[in-house]
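These notes concern the structure reproduced below.
Note that one protein chain is taken out, while the other chains of the complex remain in position.
Entry: chain A
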Amino acid sequence: MAIIAGELLIPSENAMSVDLATVKRVARLARLAVSEEEANRMVGELNGIIDFVEQLSEVDVTGIEPMTSVTPMEMRKRQDAVTDGDKADDIVANAPETDRNFFLVPKVVE
C-alpha cells in the first residue's frame, strides 16, 4: 500500500500551501476550538491532503459541466402541505438544556 502511496503522493510544485494562520482561520470558520499543538499538527496533515488533491488541477475540464446529481432523474416534489408536526416534546427530548419546549443557549443579546 505504501508503494501505491508513493506513486500517487508526488507533491505538485504549484500546490497552494496551508500555514498556521490559515489553519486557525479555518478552525474558527468551522467552529472548532484548536490548541496550539493541534493547529501545528494540522498544518502538516492538511498540506499532505491538499498536495494529494492538487493533482486534479492537471485534468482538462474545458466544456465539462460540474456534477450536480449522480442520477439523471428529476427531483421528486410533493404537494406543499403540512404532513407532519405537533411533536415539540419529541424535538426537544434529546437536547442538553431545555425549558418548556425551548432550546436553551447562553445569552446572545445583552
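In the analysis below, a residue touches a chain if its C-beta (ideal position, glycine included) is under 8 Å from a C-beta of that chain, and two chains touch if they have at least 3 such contacts; residues count from 1.
We adopt the following convention: contacts and distances are computed from a predicted model.
*Asks:* The complex lacks one chain in this depiction; which UniProt name from "Glutamyl-tRNA(Gln) amidotransferase subunit A", "histidine kinase", "ABC transporter permease" or "Sensor protein" does that chain carry?
*Replies:* So the chain that does not appear here would be "Glutamyl-tRNA(Gln) amidotransferase subunit A", according to UniProt.
*Asks:* Which residues does chain A use to touch the chain missing from this display?
*Replies:* Within chain A, the residues that touch the unshown chain are 1-9, 16, 18, 22-23, 26-27, 29-34, 42, 45-46, 48-50, 52-57, 59, 61, 64-71, 73, 75-78, 87, 90-91, 93-97, 103, 105-108.
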